[in-house]
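Removed from the display is one protein chain of the complex; every other protein chain stays in position.
What follows is chain A.
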Amino acid sequence: MASEKTLALLRRRLCDPSFVYSAFKSSPNGNYSKLKFLISNTITEACNNSVLLLGPRGCGKGAVVDLVLEDLKSELPEIISVARLNGLLHSDDNCAVKEIARQLCMENKLLFSKMASFDDNSQFMIDMLRECGLAHKMIIFVLEEFDLFTQGKQRLLYSLLDAMQTLTSHSVVIGISCRMDADQLLEKRVRSRFSHKKLLFTPLTTDDMQRLLEHLLYLPTDSSLPSDYLKEFNSNINNILSDNKFKEILDLLLAADNSISNIQRFLYQAISSMHFQTELLTLDDLKSAFSYHQRQPMLDKLQDASILELYILVCMNRLESREQDSYTFNSVMKEYKAIQDAYKTSDNYSKSVCQRAFEHLIERELISFANNRLRNLSVEYRPVRLLLSSQELYQSLKSNASCPAILQRLLNYETYR
C-alpha cells in the first residue's frame, strides 16, 4: 500500500537526526561546512585544534558532528579514530579516562583491562596520542555536555588539552554544549590551552525553515512508490506549504520554540495521524498536531479536580487574597466551615474527607508545602501555598460545567468587583 510505505518512509526520516539536519549540509556558510573545513585542515597540516559548538537544545550540534565524522571516515578511512564522552556519564575523571582508554582500545583492536588504574589509563592515553601522531593518524575527542566537564577541578580537560600541546600529538577536541558561556567556565590554565574557536548555532531564518520543510516532506522521485501517487503527494505538500493558514500555524509554533526539534516533533505528530485515516497529509492533521502543543496542564488538572477539591482551592485563594502569608490546612478548614455555615450548601463534609481531598491536591501538584523544613509535622500543620494564579482558577471554574455557581461567587467576592 502506497500510503503505508509513505508513512514508514516519513517516520523513518523524522526519527533520524542526521537526515533532519542534513538539510543544511550544502550551505557554504553553515556550521557543517565550517567544521568539516576545520577538521580536514587539521588533518592536512598535522596540527592540533579545539573547537566549541554552542547553541540551544535541539538545534543540531550533535547531529552536525556526527555527519562530519561520518563523511570524513568515508573519505579518509584509516586516519581517524574517535573517542566520545558525555558529561552526564563521565564527569568523574577516573570514569572519563577509563572510557577514553576503552574506546581507543576498541577502535585499534587492543585488549582493554578493566582493572587498570587511573594512572595507567592516562599514561596509555598519552602514549596513544604520541603513537598516533608518529603514524600520522588523528584522534578526535568529542565531549558532549561540555559544561558538565567544567565542574570540579577540570583535571580531564587540562590533561587532554595539555597532551595536545606536545609536538608529536595530532588530535582535535570538539566540545558540545548548550550553555552559550561554556568557555567562560574554564579555568585560566585550561582556557589558555584552548583555541578560542566557537561555532554558534543560530535560530533558523524563514528561508531555512522552508528548505527544511521541503527536505523533510517531499517524497524522493526515485523511491519505489507509484509515480502518480508520488506526484499527487508532492503537489499536495506544495499546496499546504504555500497556504496562509499553515504559515500562521507555523508562526505560532515557532514563536514559542523555534528549534528544529520542535518542528520535528510537530511533524511527527501530524504524520502519525496518517496511520489510520487518509492517504495524503492534510492541513487538518497539522492543525490537530498543533493543538496538542497548546495544551495547558494546569487547566487540565483543574478540570479533573472534584467539587470538594475545588472548594478547597477556592478557600485557599480567599485566604491568599486576604494576604495571609502562611496558612495551614487547619486555617483552610476554618474558612471552609465558615462558608458552609454561611451558605448551607450540600457539600459539607467531615475533616478527614477534606484532608484526603487536600492530599490529592498535593499529589497533583496544584498546591504544595511552602517550605521543606518542617517535614516532621503532620499534613495539617505545615504551611501550604497555591501553585496556580487566581486567573487560572477563575477561568477553569467558568469553563467547568458541573461546578456549583456559589464557587464562582465566592471567588469573585473580595477579589474582583
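Things to note:
Note that in this section a residue touches a chain if its C-beta (ideal position, glycine included) is under 8 Å from a C-beta of that chain, and two chains touch if they have at least 3 such contacts; residues count from 1.
Note that in this section contacts and distances are computed from a predicted model.
Here one chain is missing from view; checked against "Elongin-C", "Annexin repeat", "Origin recognition complex subunit 5" or "Cytochrome c oxidase subunit 5A, mitochondrial", UniProt names that protein "Origin recognition complex subunit 5".
The chain that is not drawn here is touched, among residues A:Q123, A:S159, A:N234 or A:S273, by A:S273. Across A:C178, A:L212 or A:L250, the residue that sits in touch with the chain not pictured is A:C178. The chain omitted from view is touched by exactly one of A:C15, A:A46 or A:A342, namely A:C15. Within the whole complex, the absent chain has one touching residue among A:R57, A:K153, A:K231 or A:K398, and that is A:R57. The omitted chain makes contact with chain A at the following residues, 4, 7-8, 11-12, 14-16, 56-58, 62, 86, 88-90, 95, 99, 147, 178-179, 261, 264-265, 268-269, 272-273, 275-276, 292, 295, 297-298, 300-301, 303-304, 306-308, 326-328, 330-331, 334, 347, 349-350, 352-353, 356-357, 360, 363-365, 376-378, 380-382.
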